[in-house]
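Have a look at this one before I ask anything.
What you see is the complex with one protein chain gone and the rest in place.
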Amino acid sequence: MEGFAPKASSYASQWDWFFFVLVTVSSIVVATVFVAIVHFSIRYRRGVNARREPVSETFSNRLEFSWTAGTALAFLAIFWWAAAFQLRDFVPPEGALQIHVIGKQWMWKIQQPNGVREIDEIHAPIGRPVQLIMTSEDVIHSMFLPALRLKQDVLPGRYTYLWFNADKPGVYHLFCAEFCGTSHSRMTGRFVLMTPTEYSRWSAAQPEADNLARQGQALFSSLGCSGCHSKSSSVPAPDLHGVFGNPVQLSDGRSIIADEAYIHDSIVLPEKDIVAGFAPIMPSFAGQVSEEQIIKLVAYIRSLSTERHP
Amino acid sequence: MTWGVLRHAGVWILLLLLLGATAASSSFDLGENGAVLRLGIAGLQVLLIWLLFMDLLGSSSLVRLCAISAFLWILLLFGLTFSDYFTRGWNGTSTRYPARTATW
Amino acid sequence: MSETVSAAEPGKAPEESEQCESYLEAGGHTLMSWLTTTDHKRIGILYAIAITFFFFIAGIAIGLVRLELMSPRGLFLSDDEYNRLFSLHGIVMVWFFLVPSIPATFGNFFLPLMIGAKDVAFPRLNLLSWYVYLLAAGFACYAIVAGGVDTGWTFYTPFSSLYSNGNVLAAAAGVFVAGFSSIATGVNFITTTHMLRAPGMTWFRLPLFVWAIYATSVVIVLATPILAMSLLLIIAERLFGLPVFNPNDGGDPILFQHLFWFYSHPAVYIMILPAMGVISEVFTCFARRHIFGYAMMIYAILGIAVIGFFVWGHHMFVSGESQFANLMFSLLSFLVAVPSAIKVFNWTATLYRGSISFEAPMVYAMGFVGLFTMGGLTGLFLASIPIDVHVTDTYFVVAHFHYIMVGGSVSAFFAALHFWWPKITGKLYSEAWARFAAVIMFLGFNSTFLPQYIMGYTGMPRRYHVYPPEFQAYHVLSSMGALVLLTAYMLPLVYLTWSLFHGKKAPANPWRATGLEWQTPSPPPEYNFEEIPRVDTLPYEYHPENQGGPFRPQGKVIGGK
Partner (left out) sequence: MSDDPSVVQFPWPTVARQREGVAFGMWTFLGSEILFFGGLLLTYAVYRTLYPQAFNSGSAATDIFYGTINTALLLTSSFIMTMALRGSESGSRGVVAACMLTTAAFGLAFLAVKGLEYAEDIDKHLVPGPHFPLHPPARLFFAFYWVATGVHAIHLLVGILVAVFLGIRVALRQMAPESTAIEAASLYWHFVDSVWIVLYALIYLPGRSGA
C-alpha cells in the first residue's frame, strides 16, 4: 500500500478535489463563527465599557433573512454540484469487463469472465471499464474500494453493481464495509490493478478453467432445466433463446427487461414474474442452487441470446 | 339520550351494511378496481367511526390536528419509501441493451 | 461560582421564604417516598440516576474498545467480544442514555416550572414511564449479562433476524419497551404544554427550552412507533420464524432499513433539539441579552423537527436504494441543514453587544457551539452522495455523529446540569473545578474524534476489530484522547457530589435569570407554585437599557422570592 489515501482512478482524483473544496469551505465557516465568538467574548465581556444599546429591528430582520437565504443558496449549490458529479458517471459504458462477486460470511468469492476463480482478491485491468456484478449468499456485505472512492452494499437475493475505469496499477485495499458478523474485520482482501498485458498474462497463467457459459450449460442439463426449457419438451416452458437483455411480457400485464436479476429471481422465486402465456408450474430452486451456480446459469442464458433459434 | 342513541344505532347499521357490501364484492372479479373498492369501503367505515363514534366532528381543532398529522406522517412514510421502490428499475443493471421484444 | 455571583451581585441574595417545604423535604426521605412519587421533579431525578448509570456502563464498554484498538491486531479481545462491546456501547448510549437524557431529566424537572404549571398533565403516567424504562433497562441488562448482542445498534436484517447468535431478542425487546417509555413521556409533555400553560404564557412567550422539549416530544410520538414496529418484526422473525425480511422468501432487507431510519434519523433530532433548547437558555442568560431572533429560533426548531422526517434515506445511499430516491433524500438533507445553521448564527449574534460572563454553564455552552458547528458542517459532506459513498461506514461517519451527539448533546447536558444544579439541589458547586472540567472535556473530545475524520477519509471502515497497520497512529491518538475525555467526565461526578454535602447554599436565582423556574425558591417546593403565576412579558428580558433594571422575570411567583 503506497502513500496517504492512494488514488487509482481519475474519478478518485476528482473526488478528492470535491472533498477538499468542501473542507476549505467548511473551515472558512468554522473560522468565521469562532472568530466572531472570540471577538464578541472579549469586546463585550462583563465589566468592560462597550456599546450595548438594542439592535434595531430592521437590522436584525435583514440579518436573519440574509443568512437564511445565503445558507439555503449555498447548500443548493453544493447539492447541485454533488448530484451532477454523481450522475455523470453513473451508467457504465458499453462493453465493460464483467466480474462477478459473491459476498459470504466472511470471504469474497470472485469469478472472472473467463471462468477463473479468486478468493479475497480481485485482479482487474486498468484503462478499460470494469463492472462488478455482486450478490451475497447470506447477510448484507459492502464492497469498499477506498482507492477508487467507491462503495456499494452487496445484498442477498439481489444484484448490485459497481463500475470503474482505473488508471494506476498497484495493490490496494478491499474492505467489507457493512457489519456482517464475527469476522467482519477480517473480510478484507487485495484489489490488484494491472496493465492490460499483465492482466491477460495473469489470467492465462491461472489453472485451466472452462468459461462461465460452458459451465452453465453443463449445469443447465444436470439440474434438469433442459427437461422443460427445450423445444422437444412436452412441458410448456419458455424457450430461453434470445431472452437475455430483452423485454419480457408478463402475465399480469407488466413488462420487464430480462437481466441478471430477472434470471436470478426466475430460478429461486419463479412465481414472482410469470411470463405471459405460461402457467406458474416451475418449482423454486431456492436452496438447491448456489449463487455461484446461478451466475453460471445466467452466463449460459446470456450466451443463448446472441444465437437466436439455432 | 334517545336521539343520540338512535343516531349511533343508524351509524352502526350503516357500518354493518358496508361490511356486507364489501364482503359480497370480494367474490366478483373486479381486477384492480376491486382493491380500490375494498379499501374505499374500509376507509369510509373508519371515517364513520372516527367522525361520529370518536366524535372527531365535535372535537376541538387541536384534537383534529392530532388525527390529521398522524395521517400526514403515514403519507410521508409511504410516499418517501415508495419513491425508492417505484424507481428501483431506473437503476437498471446499468448496462445498455438494444430494445427489441423477445419472441418465444 | 460563589465568588462570581457575589461579585456581580453584591448584597442581592434573595431571601428564602421559610414556610414552603422543598420538594426534597416534602413527602419524606424514605426510599418508598421516592419510588412512589408522582412529583415531576423527583421523577426527573430518578431518571437522572438511571441514565448516569447507563452512561458509565456504555462508557466502560467503549473504553475497552478504544484500548483494544491501540494495536492493529487487537490486544485482549476476541472478534465476538469486540463486536458485542461496540454494540453494547451503541445500544445503551442511544436508547438508555441519549434519548432520555435531557428530555426525561431536565425536561421533566423544568417543563412544568417554566410554563407555570404545578405538575405535568398526567403525573401517574409520568411515574409509570420511568418504571417502563426500568423494565426496558432490565431487558437490556439481561442481554448484556447473558453474553451481549453483536448486531450493532442498527439491528440490520437479515443479520439480526437470521444469522446473529447474540441475545438479539432480549436487546430488541429492551429497546422496544424503552420506546413505550419515550412515547408516554412525549404524550405527557405535549399535553402539558398545550393545556397547562400559566395565564399569559402564550406560545410566543415560551422559553426556547420549552419549545425544544415540545418539538422533541412531537418527534418522539410520531417516530418511535415505527421503531417499535420494525423491532417487533425482527422479534417475530427470530422468535416465530415468520419470514418478514428473509431474502430466501422474497423479503427485502432494505425495507427494514427504511423502517429503522424513519425512526432513527429523527431520533438524532430527539437527541439534539433539547440540547439546542438548553444552549439558548444559557447563552441569553450569560450574555445578558434577549436571544437574537427569538421567533426565527422557534421556526428553526419546528423546521428541524418536521424536515428531520424527510431525510432518512441519506443513511442508505450505498444500500441499493434507487438512484432517484438517493437524489431526493440528498436534496432534503441539505434543506434540514439550513435551520441548524440559522441557530448557530443566532447564538453567535446573541453575544453581540452583550455583557458576557463565563461561568461554567457558559463555558460548556460555548464548547457546544464549536463542536456542533464542526459536526454539522461534516453533515454536508455526508449529504453529498459521491462523498458519502466513500466515507459512509467509515470512521468519518463515526466522528460526524459523535461531534453532534457527544460534542453536542452531552456538552449541552453538562451545560444544563451546571446551569440548573443550584435550582435542583439548592447547593453551589466549585466554579473553578467546573470550568476546568469544561475545558478538559472540549480538548479531550477533539483529540478523540478529530483523528477519526482523517482515518475515515483514508478509508478506515468502522466496526473493525483488526485493521491495516497504517491506521494505527490515528487510533492511538484517538484512544489517548478518550482517556482525557474519560477523566473530564469523572470530574463533575466528584465535585458535584462533593457540593451536595459541602456546597454553599444556593440563592433562589444565582444567575439572575428571567425564567419562571428561577422565581421559585431553590430547591422548589412540592407543587412548584402556591398560586399559578401570571405571565406578562416575553422571555429573556435581560437587556439593561431596555427596562431600567438589570432584567425582568417572566412573572411574579407567590411564595418565591
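As written, the chains take the letters A, B and C, and residue 1 is the first residue of each chain.
Methods note: contacts are C-beta pairs under 8 Å (C-beta built on N, C-alpha and C of every residue); 3 or more make two chains touch, one makes a residue touch a chain.
For clarity, every value in this text was computed on a predicted model and none was experimentally measured.
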Would you mind listing the shown chains in contact with the chain that isn't displayed?
-> A, B, C
Touch criterion as defined above, residue of C:52, C:71 or C:191 at the omitted chain = C:191
In the complete assembly, which of C:66, C:118 or C:402 touches the absent chain?
-> C:118
For subunit A, which residues reach the chain that was dropped from this view?
-> 252, 269-272, 274, 280, 284, 286
Determine and list the subunit C residues touching the chain excluded from the picture.
-> 112, 117-123, 183, 186-188, 190-191, 194-196, 221-226, 228-230, 232-233, 236-237, 240-244, 248-252, 255, 258-259, 262, 527, 532
Those residues of subunit B that touch the unshown chain are 1, 4-5, 8-9, 11-12, 15-16, 19, 22-23, 25-30, 34-35, 38-39, 41-42, 45-46, 49-50, 53-54, 59-60, 62-63, 66-67, 69-71, 73-74, 77-78, 81-82, 85
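In the analysis below, only the chains that are shown with their structure count from here on.
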Taking each chain's centre as the mean of its CA atoms, subunit A sits from subunit C at a distance in Å of 36
Spell out, as numbers or ranges, the residues of subunit A touching 2 or more other chains.
-> 90
Two or more other chains are touched by the subunit B residues 91
In the complex, subunit B touches subunit C at residues 62, 69-70, 73, 76-77, 80-81, 83-85, 87-88, 90-91
Residues of subunit C that touch subunit A when the two form their complex | 8, 79-80, 83, 150-152, 154, 156, 158-159, 162-164, 247-248, 250-254, 287-288, 292-293, 296, 318-320, 323, 326-327, 330-331, 334-335, 337-338, 341-342, 344-346, 348-349, 351-358, 366, 369-370, 373-374, 377-378, 380-381, 383-387, 389-390, 392-394, 457-459, 461-468, 470, 543-546
Residues of subunit A defined as touching subunit C within the complex = 1, 4-5, 15, 18-19, 22, 26, 29-30, 33-34, 36-37, 40-41, 44-47, 50-55, 60, 63-64, 67-68, 71-72, 75-76, 78-79, 81-83, 85-87, 90, 105, 138-140, 142, 144, 146-147, 149-153, 155-158, 160, 173, 175-186, 188, 268-269, 272, 286-287
